[in-house]
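With one protein chain removed, the remaining protein chains of the complex are shown where they sit.
Moving on to chain A:
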Amino acid sequence: MRGATRATWAVASAVAVALTATGCGGGGDGGGGGGGGSDEGVVRAFWTDPQNPVEPANTNEVQGGKVLDMTFRGLKRYNPETAKAENAMAQSIDTTDQQNFTVKLKPGWKFSDGTPVTANSFVDAWNYGALLTNKQINSYFFEYIEGYDKVHPEKGKPKAKKLSGLKVKDKNTFTVKLNQKFSLWPETLGYSAYAPLPKAFFKDRDAWLKKPIGNGPYKVDSYTKGQSMKLSRNKHYAGPDKPKNKGVELKVYTDQNTGYTDLQAGNLDVVDELPAGQLKNAKKDLDGRYINQPAGILQTISFPLYDKDWKGEKAEQIRRGLSMAIDREKVTEKIYHGTREPATDLTSPVLGPAGGYKQGLCGETCEYDPKKAKKMIEDAGGLPGGKITITSNVDTGSHRQWMEAVCNSINDTLGKNSACSVNPVPTFGEFRSDVTNKKMKGLFRTGWQMDYPLIQNFLQPLYYTDASSNDSHYSNKQVDKLMDEANESEEGAAIAKFQQAQKIILDEMPAIPLWYQNGNAGYSDRVSGVKLNPFSVPVFTDIKVK
């Protein structure tokens, strides 16, 4: 019995330690659940943990972008409804040669810590974002500024710390010299990577990241990583779009479905990521408090033009034939319940006709015509090797479903069950490595989410020779020339040139346009005035709480 007694003691003490270690925390936090009083006038919104630290030049996804949109204003801002770039902090951005720009700031703007926003706030922030050793994911936004190759060389250490193209003239003026003519450049400045940074950032970056300080309509009150961020009105905000609510609480959800359930239960006001499975019922479930509008996202499937099977005129005819073999209407209807629109060009409806979106530019090549498609493919000698595959990662979204649907459509057209098959890759990282290393043999998924609502952004990074995201390795001298010319001409003429280039690309079809993706959101009956901006981020300043 002696042994037993000692064992009892050992077990009992172990359990006691475990209980004090964990139970204690539970008791102390008991009050966290309630607290309804302080929520008054505050919008409670869905959030997921941003993948990277929230800083302007290091955030490239919607969740971090949401915070930046509330806490920062750059030189320009994209109008939430028309997507047009309008002056925000900029008084004027002037140029005579499309290459040298003079930027004048509106005076009197302040960061939420009370320090003034000056020309230096911008220049220092841009220099920081461009410098290679700062490892900022959005560095490439500064690639058009002169001196970028010095601070961000492709290999080796940076040879300079600052962009030679940026010069501060006085407190509210600075000049920018680009390394090429780029007439639409001022229109790109609405992206959050170009936001100004306060002195506090450069003094103590770690502290700043824990509680970002910006010049936008909201200021960050508290930020608990992985849990929530509380924002309230920035009393120093000098812009016209002052918040119509008392603040915003971003709550981290681990699963979209839970966010949706909490919205239905009345514990959450705005959910901008609706689970795919609920799209069918969302409008009914939420009594019409549901938004479905174009976002700047285009889904395409690309061809590996570096593979000999996909080179030459015959292959071009097959590419066009395949495009006509896909029943886009049916796939978007059955799988996406109208949250995707069949694509008829390579841009997005968010640009609007004035911004360069041209419905039907692709012509009959993007229309479903099984008879003609079959004839075109057979005339060109059939599919290379008799069959094709479509490759994509299948860990997110509903990629597997739509790829199977597209394959079925192609198989039906050709009357052959094994003509097209899906080649799933487990993770996104692996898929991207394969694409980057030119390992694709057949068709592969390519998607494009715009950086800024400009036709240039839908074409140049994707189809210019050796451009950063030219995954199909498409190259056409005439297209390159048209894009160069477009960048040298005034805005209206530039858009026409880009459309000309786009027409050539569509004829050669290095990528098949599939559909335009919409942004979706649902909201509670406690709030009104909810809308999404062109990047599918809710416009929080306009939301009113009842």
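Going forward, a contact is a pair of C-beta atoms (placed from the backbone, for glycine too) under 8 Å apart; a residue touches a chain by one contact, two chains touch by 3 or more; residues count from 1.
Operating definition for what follows: contacts and distances are computed from a predicted model.
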Identify the UniProt protein name of the omitted chain, choosing among "DsbE family thiol:disulfide interchange protein", "Amidohydrolase family protein", "ABC transporter permease" or "FAD-dependent oxidoreductase".
-> "ABC transporter permease"
So which of A:T82, A:T173, A:T261 or A:S489 would be touching the chain we can't see?
-> A:T261
Touch with the omitted chain, as defined above, among A:D97, A:D221 or A:E430 = A:E430
Using the definition of touch stated at the top, determine which of A:Y144, A:W448 or A:Y516 touches the missing chain.
-> A:W448
Considering the whole complex rather than only what is displayed, give the residues of chain A touching the chain that is not shown.
-> 1, 3-4, 6-8, 10-11, 14, 18-19, 21-23, 25-27, 29-33, 49-53, 60-61, 132-133, 135-137, 139-140, 152-155, 209, 224-228, 252-255, 257-259, 261-262, 264-265, 267, 395-396, 426-430, 432-433, 435-436, 446-449, 461, 468-469, 471
